[in-house]
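Removed from the display is one protein chain of the complex; every other protein chain stays in position.
Presenting chain A:
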Amino acid sequence: MDVDVRADGRTLNQLRPLTCSRNLLNRAHGDTTVLAAVFGPKAGTKKGENPEKASIEVIWKPKTGQIGRREKEYEMILRQTLQSICLLTVHPNTTTSIIVQVIGDNGALLSCAINASCVALVDAGIPLKHLAVAICCGLTVGGHVILDPTVLEEQKLKAVLHLVFPNPPLSIHHKTQSLMKDEPIEHGIITSVTQGVMSVPDYEHCLERGRIACTKISEFVRRNLQSLAREGLAKAT
């Protein structure tokens, strides 16, 4: 893959067209489709969870077959990612369940599921600190970074990375939230899951590229949520 065009005619940097419909919560990266549903907050938490905080439960439904190790891993990654963006102290001693049904898998499945669940949480009105935006990056044998790979591309890649970045909250207050002086909030990584061997500079390169691509996805999600919020307002009045 040393040419600049991929099998489906995209350039290395190009994402597949994103679609997102709420209420019928369905969010797609091209032909990878995931349906995310949120129930909650329901009263009570599971045994062993901290009752002073809300607990989050993720149930992953694969497209076919039984739930295996891969699905268990995804469940845990998804739960920990969503836990970190939710304001858990707002509804103490409650459980919010997120059910993720995979409809089509053509690469970047975990990223798609994270984006879908994040939008579903917004739709359900669960209080969040900020949005999380996930991107899947791939590293080719030649050392190029490609974004949002398909299953066919994933098999040929040297390494596949799922990265989740925060979408900075729009604040009326002027810049007070930035904790680190020199690094803005959107430079922080919420989740990083990698598979395959790469060099450390390659990883940093992927981070950079992923972060830039995430601003695009952020814009898309924000625009989508805002237009739907307006629709909702129009219906209510």
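Quick note on the criterion: a contact is a pair of C-beta atoms (placed from the backbone, for glycine too) under 8 Å apart; a residue touches a chain by one contact, two chains touch by 3 or more; residues count from 1.
Keep in mind that, in the parts below, contacts and distances are computed from a predicted model.
For the omitted chain of this complex, the UniProt record lists the protein as "Ribosomal RNA-processing protein 43", which is one of "Uridine kinase", "BING4 C-terminal domain-containing protein", "Ribosomal RNA-processing protein 43" or "MIP18 family-like domain-containing protein". Within the set A:Ala36, A:Ala54, A:Leu82 or A:Leu121, the residue that contacts the chain not displayed is A:Leu82.
Interface residues of chain A facing the missing partner chain: 48, 69-70, 72-73, 76-77, 79-85, 159, 166, 180, 183, 185, 187-200, 202-204, 207.
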